[in-house]
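Comments concern the structure below.
Only a single protein chain was left out; the remaining protein chains are all shown in position.
Residue numbering begins at 1 within each chain, and the chains themselves are lettered A, B and C in the order written.
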Amino acid sequence: MDVLYFAWVRERIGIPREKVETSAATVADLVAELRTREERYEVAFSDLSALRVAVDQELTDFDASLDGAREVAFFPPMTGG
Amino acid sequence: MDVLYFAWVRERIGIPREKVETSAATVADLVAELRTREERYEVAFSDLSALRVAVDQELTDFDASLDGAREVAFFPPMTGG
Amino acid sequence: MIIRVQSEPFDLGAETNAFADAQNGMGAVVTFTGIVRDLPGEGLDRMEIEHYPGMTEKALEKIAQQASERWDLGDVLIIHRYGNLKADDRIMMVATSSRHRVHAFEAAEFLMDYLKSRAPFWKKEFTASGAEWVAAKDADEAALDRW
Partner (left out) sequence: MIIRVQSEPFDLGAETNAFADAQNGMGAVVTFTGIVRDLPGEGLDRMEIEHYPGMTEKALEKIAQQASERWDLGDVLIIHRYGNLKADDRIMMVATSSRHRVHAFEAAEFLMDYLKSRAPFWKKEFTASGAEWVAAKDADEAALDRW
């Protein structure tokens, strides 16, 4: 699964994207897995209320299923316009 | 006093403006005077709810005073924009 | 505050660029443009817009002044044509700039609502079968209740 990071999430984790082998059932499960990896993930995911998530390029919630998902992206609230 | 007519009021009365000697105290009094003049005035002023009036280039009501007024204009509801 | 009442066409794009260039740190620019619509059936030969020289400028300045007092605006532009126009010609435009997009939007809507019912312009439509004054819409008068 491709995992993408944007804005300060990207900066804290240090990479814009990576391949992740996971059997996580939901976004929240994936986050839990990532947090155990390294300090930088723990820091980036420490406050989920400050984060947004998209699965296959659609905004969704942290309890969304990852069944069949190819791409998950984490980022802060958007500031376009 | 200058009396001005616009749009279909101008067309019904047949002239865009005229000098009127009057001692009318209010717009309504002026209208009453004009209506007695000729058929075309009677026709133009037959339905006051279809008319608007400006005294010295400010929109006002038919009961407005003409004290000191130099210019009175009659016209239908506006359709700008 | 720029108010122009003119018979000549105006260049919407050039006016919009000039207004946005001069907005001076406001961040948000809204424009509204009114365009002559063709008539169904036999079509519109031309539209004639009559106005009340002198009062028109005063009424537009008053409307722009009210908008400037009510919202936090950088600037206001109103251009309105009179005389003869054809289908697809641009009749008028307003532009507003503000630090806040909601202010720019609301002020532009306010300008349009007041301009429709309080500025002395009258439209007449000419077709092959004659000419007719455009009737004011109840909805346009009712729109003022919002403000």
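As a convention for this text, a contact is a pair of C-beta atoms (placed from the backbone, for glycine too) under 8 Å apart; a residue touches a chain by one contact, two chains touch by 3 or more.
Keep in mind that this is a model prediction, so the values were computed, not measured.
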| item | value |
| --- | --- |
| Contact set of the excluded chain (shown chains only) | A, C |
| Selected residue (touches chain absent from view) among C:Pro9, C:Gly27, C:Pro53 or C:Gly83 | C:Gly27 |
| Residues of subunit A (touch criterion as defined above) contacting the omitted chain | 4, 6-8, 10, 54, 57-59, 73, 75-81 |
| Touch list for subunit C against the chain that is not drawn | 11-17, 20, 23, 25-38, 87-88, 90, 99, 101-102, 104-105, 108-109, 112, 143 |
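By definition in this document, only the chains that are shown with their structure count from here on.
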| item | value |
| --- | --- |
| Mean-CA-position distance for subunit C and subunit A (Å) | 48 |
| Centre distance in Å when subunit B and subunit C are each reduced to the mean of their C-alpha atoms | 26 |
| Interface hub residues of subunit B, defined as touching at least two other chains | none |
| Junction residues of subunit C, two or more chains touched | none |
